[in-house]
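Below: one structure in structure tokens.
One protein chain omitted, others in place.
In order of appearance the chains are A, B, C, D and E, and numbering begins at 1 in each one.
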Amino acid sequence: MRPSGRNVSEMRPISIETGVTKHAEGSCLIKCGDTHVLCTATIDERVPPFLKNSGLGWVTAEYGMLPRATNTRMRREAKNGQSGRTQEIQRLIGRSLRAGVDRVALGERQITVDCDVIQADGGTRCASITGGWVALKLAVNKLMKAGDVISDPLIEPVAAVSCGIYGGQAVLDLDYPEDSEAGVDGNFVMLGNGQLVEAQMSAEGATFSRAQMDELMALAEKGVAELVAAQKAAVGA
Amino acid sequence: MRPSGRNVSEMRPISIETGVTKHAEGSCLIKCGDTHVLCTATIDERVPPFLKNSGLGWVTAEYGMLPRATNTRMRREAKNGQSGRTQEIQRLIGRSLRAGVDRVALGERQITVDCDVIQADGGTRCASITGGWVALKLAVNKLMKAGDVISDPLIEPVAAVSCGIYGGQAVLDLDYPEDSEAGVDGNFVMLGNGQLVEAQMSAEGATFSRAQMDELMALAEKGVAELVAAQKAAVGA
Amino acid sequence: MRPSGRNVSEMRPISIETGVTKHAEGSCLIKCGDTHVLCTATIDERVPPFLKNSGLGWVTAEYGMLPRATNTRMRREAKNGQSGRTQEIQRLIGRSLRAGVDRVALGERQITVDCDVIQADGGTRCASITGGWVALKLAVNKLMKAGDVISDPLIEPVAAVSCGIYGGQAVLDLDYPEDSEAGVDGNFVMLGNGQLVEAQMSAEGATFSRAQMDELMALAEKGVAELVAAQKAAVGA
Amino acid sequence: MRPSGRNVSEMRPISIETGVTKHAEGSCLIKCGDTHVLCTATIDERVPPFLKNSGLGWVTAEYGMLPRATNTRMRREAKNGQSGRTQEIQRLIGRSLRAGVDRVALGERQITVDCDVIQADGGTRCASITGGWVALKLAVNKLMKAGDVISDPLIEPVAAVSCGIYGGQAVLDLDYPEDSEAGVDGNFVMLGNGQLVEAQMSAEGATFSRAQMDELMALAEKGVAELVAAQKAAVGA
Amino acid sequence: MRPSGRNVSEMRPISIETGVTKHAEGSCLIKCGDTHVLCTATIDERVPPFLKNSGLGWVTAEYGMLPRATNTRMRREAKNGQSGRTQEIQRLIGRSLRAGVDRVALGERQITVDCDVIQADGGTRCASITGGWVALKLAVNKLMKAGDVISDPLIEPVAAVSCGIYGGQAVLDLDYPEDSEAGVDGNFVMLGNGQLVEAQMSAEGATFSRAQMDELMALAEKGVAELVAAQKAAVGA
Partner (left out) sequence: MRPSGRNVSEMRPISIETGVTKHAEGSCLIKCGDTHVLCTATIDERVPPFLKNSGLGWVTAEYGMLPRATNTRMRREAKNGQSGRTQEIQRLIGRSLRAGVDRVALGERQITVDCDVIQADGGTRCASITGGWVALKLAVNKLMKAGDVISDPLIEPVAAVSCGIYGGQAVLDLDYPEDSEAGVDGNFVMLGNGQLVEAQMSAEGATFSRAQMDELMALAEKGVAELVAAQKAAVGA
């Protein structure tokens, strides 16, 4: 039924390789099927102006896609400026990661998470959130090991998955062929404890009912649980 | 409990005045409490390049805010370019309005809906969708009266409302004082028949449960029903 | 003779409604016939860097037009940047308003006047100056009532009107059909006491004589007097 | 009385050297005292889109200033984009030159006049118009000599001069020390036959009377007559 | 002597992994020590306008660096536009690759080579050229296998290496610690047959003699020969 032969509630294979770049304080290469995202976390002891002398930390994110990460080459954003879509995604990633952070415990410093899509096959924003949390966690571990941070500011993992109505049926973890055909698709960001951070369901040329919304939600809960297990394995928790 | 004294499921007063500018093919000034948005619809017989010779129409939207629509003056976007937030909102408005359009019936032409916020007090994107549909409807009526369009391409009204968790409680139709304090807020776009077009719930510095999500959803259904009644009254349907 | 049926020295109906937005320190909606401009004045206790510690105040202006203020929709400036025409107009508005301000009496603060054209039918820059002065005056009144300013820094009203050679004849207060046909058009900014602040006459595909210049000037004096009366009525002076 | 020792109606020395660059179809270096502007005219057989197949020609202008043309170095516009002032000036130059052109006689081609200020000492826009006309005339002569244009499309020379109120007195042809002190300054563009093309008088921190306006006008007529004589000598007419 | 312990004419370890992304027509990940560049080649059957109907092909390149490819995070170019340095590098890569292409044999199509630096440790432009040629070759092989191109348009491999004067001594293949200290550094682009395509030597705060130039040149020849061997091994030639 699904182009990939998966059943409706089956995730793509997940792999998270950590420590992939020598410069970043935390890094990983996350692969959700054929979607590959390089995530790095950079610690900066300065915070944005609106947080100066507040005692609070900040986590922010930036997102990009290599021009040939996609099936047909896209124009390079460095030549054209970030699209509205890119800006929307990176705000979502930042907001999502902050939901899992105790900003007092982090202390007055900023961590910037860069999520760069090396290869795209649907679900890049979700993979960025899931992998971004791993990079963030590794950077925070470094701060704790150095004694710069005392109690772990990352209370719960943050992970995200997409679901959608494809061929009239609710399916989990859309790949690109599904995503480009689905009339309804949603992104769900959750904590490891099951609390919701963000739920977005959107129809293009279609609509959806309350019942369908509940089906998507249930699939998302299953998917996020699997992602959180992979995150924990990756960071050795 | 609420700063305005409203009860949790009470909407602000809604007013929709039509025909407010002499040039636009459709226009209205929508007031949701102290949020005032001027909506105009412009018919263009040319479609964007990707629809040339497709026989399909298009509806798109642009959004802006006057610099002193807000409590403190914002920088003018004409001097600084559209922010990511503005772009995200105008894509949402366009996507939402298209969900109620039979693009075959519209025929190969484009309607641009401009939503300009004259005064802001929370919920400007929802007011833009609700008022934008009225302007769109009036423009379509003009096309039908002229015989350029035969069967009404607007099957169902499209309306939107915000809800959020304020002071620990789910409330309907957030005004600015509530919006700036709410830990969770959501925007719900629905058709007149109750089908969902878009549901976005987002937490900043907080999270929410499945139960809370259901409460927000129920409030939204109540609010949209009231908005659709006001839309129908405004367009004389 | 004139498309509107007015005689050569007849102004369009003038209406100035004050207090039209709840946030701005001063505001009005000025209507010169079918040209409608929303003017707001914002007080800022900081001055631009070149005036720091000078004891002098500053008045500046910004100008914009909603995309469908005109007969055919214009591209939104927020997407394309301010045109040279827009910048030229807003510099003119600021310079004109400053001509009526005692900057010592105003004290070291800045007032920004935003003029946004809701509907255009010729003469938008003149309506912006005339309405902008009303918004400015209301903001200044607020400062005086609060005791932040002692003596009124607005010695004389500032108002502006356009004139032109249309069909070989000098006419007052051009509307759009006249403006687009006129070979010569001029904008005259004056104080309530008849002193000139700015006089600009410009020919496109035509020229004009000293005698014609004097005719335009005489019409402008008549028009400004009527505008100043309307301003005084609006601010209750 | 005047910093330069000139009397109130005395122009600075005028020099116009033609044929100063080997590539342009017409060129001159105009010197009005210490204000030096290099003017070139470029013939392009294509017209802007709005004139395609109209049979009408077009004349347009661009203006620039070398960074160290002024007493203190200005930022290079190529790094920062054209200022509003630059755009306003180049529109004025183009509009002024077109006033002296029979666009039917010119035929469907465009001439671009570039005015680049090598050294500035006040009155650069006026020198640009006066010198720009000379470059334009030389390019037109080339077209006529080649038989591409039959009857001379340049009926009358176009020249411009500034005047202002300096030290309470109306003076002709302001240099920079005067310009920076003058409360009122004006620019007057006229044809060789005395018709007016553009008259702009503007006050900064001051106002002016009708009588003063007439004084400025009279000075301008004297100045333009001298400039036209210099133009005619330069082009050998 | 050298921070890495290498001797003066010793290259860093070279590794070229091909076929690293599923979408691109040709791709490789080149590692020159700790400098890692992902190179992809995209075939486009359209050429730039200046080559339409010329029968000639085109090869162009774009270059980027992930923000945390470097020791301290750099600002993302998508947010700030491409720097002059980036533009200079990508023009060099394109020019260099074209030197090894028979554009008649390639036929009227364009190949775009994207070089994105995943991790930087000096010599990124040289690694981009060397790896870019491998991606280009793999894409061309695809065209030849499909019969779209008959005779191989890539006559000779193109490779590049940097050399510099470090600690008074000419050294081959600068890494970042050397590059940031070297008074003179050069980049040499050569064909597999030893012909030069580009030689750039540049001093910052220093100068160099003819004799030193010859020493750098000799080191470059040795380095390029090793790179060409690695290229041939990678593409199985």
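In this section, contacts are C-beta pairs under 8 Å (C-beta built on N, C-alpha and C of every residue); 3 or more make two chains touch, one makes a residue touch a chain.
All values reported here derive from a predicted model rather than from experimental measurement.
Asks: What are the shown chains in contact with the chain that isn't displayed?
Replies: D, E
Asks: I'm checking contacts with the chain that's been left out. Which of D:5, D:81, D:147 or D:236 qualifies?
Replies: Once the missing chain is taken into account, the touching residue is D:81.
Asks: Using the touch definition from the top, which of E:54, E:151 or E:195 touches the missing chain?
Replies: Of the listed residues, the one touching the omitted chain is E:195.
Asks: Name every residue on chain D in touch with the hidden partner chain.
Replies: Counting over the whole complex, chain D touches the hidden chain at residues 21-24, 27, 34, 38, 40, 42, 44, 62, 64, 66-71, 73, 76-79, 81-82, 86, 112, 114, 116, 118-119.
Asks: Tell me which stretches of chain E touch the chain missing from the display.
Replies: 82, 84, 87-88, 91, 95, 98-99, 191, 195-210, 213, 217
The rule is simple: only the chains that are shown with their structure count from here on.
Asks: Smallest number of touch links from chain B to reach chain C?
Replies: 1
Asks: On Cα atoms, by how many degrees is chain A rotated relative to chain D, nearest 5?
Replies: 180
Asks: Centre-to-centre on C-alpha atoms, which chain is most distant from chain D?
Replies: Chain A.
Asks: At what distance in angstrom does the C-alpha mean of chain E lie from that of chain D?
Replies: It comes to 51 Å between the two C-alpha centres.
Asks: Centroid from C-alpha atoms only, then distance chain C to chain E, rounded to Å. What do you get?
Replies: Distance between chain centres: 60 Å.
Asks: Roughly how far is chain A from chain E, centre to centre by C-alpha average, rounded to an integer in Å?
Replies: Centres of chain A and chain E (C-alpha means) sit 33 Å apart.
Asks: Out of chain C, which residues touch more than one other chain, so two or more?
Replies: 82
Asks: Name the shape of the chain contact graph, picking from line, ring, star, complete and other.
Replies: Graph shape, chains as nodes and touching pairs as edges: a line.
Asks: What are all the touching pairs of chains?
Replies: Here the touching chain pairs work out to A-B, A-E, B-C, C-D.
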